[in-house]
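For this depiction, one protein chain was excluded, whereas all remaining protein chains were kept in their positions.
Now for chain A:
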Amino acid sequence: MDRGKIHSLNPIHVIGLIINSMVGVNLLSLSHFASKMGYNLWMAPILLGIIVTLTVFPMIALCSRYPGDTLFGIHEKLLGKWLGSCLNVLVIVYAILNTSTANEGYVRLLQTSMLNNQTITMPLLGLTLVMMYITNGGIKLVARFCLLALFFTGWMLVLLHYGFQKGGLSHIFPLFNTDLASVLDALNQSSGSMLGYEILLIYYPFIIEKNRARRHVLIGVWTVVFFYVLVLLTSVAYFSEWQVANLVYPILNLFKAVELSFLERVENLGIGLWVFLILSTSTAYLWMARTGMEQLAGKRRLWHLLLPSAISYFMIRGPLSVEAQRYLYDQLTVYFAYGLILWPIFLLMLHALRRGRGEKVS
């Protein structure tokens, strides 16, 4: 075990963490979210990838100035104990919201597709327990689980060729047949699918090769963009524009296109395996919440893990109405994320003012 050893993430772990914390529940509806762009929707991930790349630079720049601290530590050092703690609470809330987003989206899909004559209590409870168990092992276990999940689910990309063959790629023409308003709308809607790389701000101190971290992060990000473009090109070939705009889970229908002689209803298998992608996202965020709680309390306790998990569980299963949940997951989380992604730029300026440009603080 790597308990107590701080520097534990090697390059492969970093790439795995980036890929699998990004790919999650949002991929299920990605083509639906980007459907405003019509048949040009496959360009959305590329544009998003460029935005993500641009925001990775300030993140790494900030973290490399504080090589021993997570974002929570940076807050306390830079803004003082009191203000820093207040911001840390916000970041913890953000992490819990994202955990819930992943779990809720998946459980809702299960409810509509596989278990449509059951309530979601048991699946959700199982999901939460496994999530807690993995997170309890620390960031290295989360990273290893991400790699495992990548190998368990990555092969499903091969299944895309069934949908690809049935449709015609000629649908992508004419290129650039869209306007700025719909592009921006599509980007806003589908930006949730690119979230996950910002956890980098928290696990940066655990990376072994810090000076090459940016490269590994970008490899991860552009691998995800490549996966997304493949999925979206298949959607373009397989669906009509009406279908893309009206199907809530296009991935489910793409799975249905698969015809294997020895196996029917591959979508059930695919959706079942999808739990790995969900868990790898939600564990990373739960770990983020736990680290924040530890920073607040100044010590390491089990309830730092239990509390966020319980909040996330009762957000989904509890008294919140569906409309309120939708608002939390689809709107609040995304706007929160925009803030968090741009936050390092502000912190960098503050750092330059207080400590001088490029100064390192250990």
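Note that in this section contacts are C-beta pairs under 8 Å (C-beta built on N, C-alpha and C of every residue); 3 or more make two chains touch, one makes a residue touch a chain; residues count from 1.
Heads up, the rule we're going with is that contacts and distances are computed from a predicted model.
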| item | value |
| --- | --- |
| "NADH-quinone oxidoreductase subunit K", "Transketolase", "Germination protein GerLC" or "Multiple sugar transport system permease protein" - which is the UniProt name of the missing chain | "Germination protein GerLC" |
| Residue ranges of chain A at the interface with the undisplayed chain | 112-114, 116-118, 166, 168, 170, 173-174, 177, 238-243, 252-253, 256-257, 259, 264-265 |
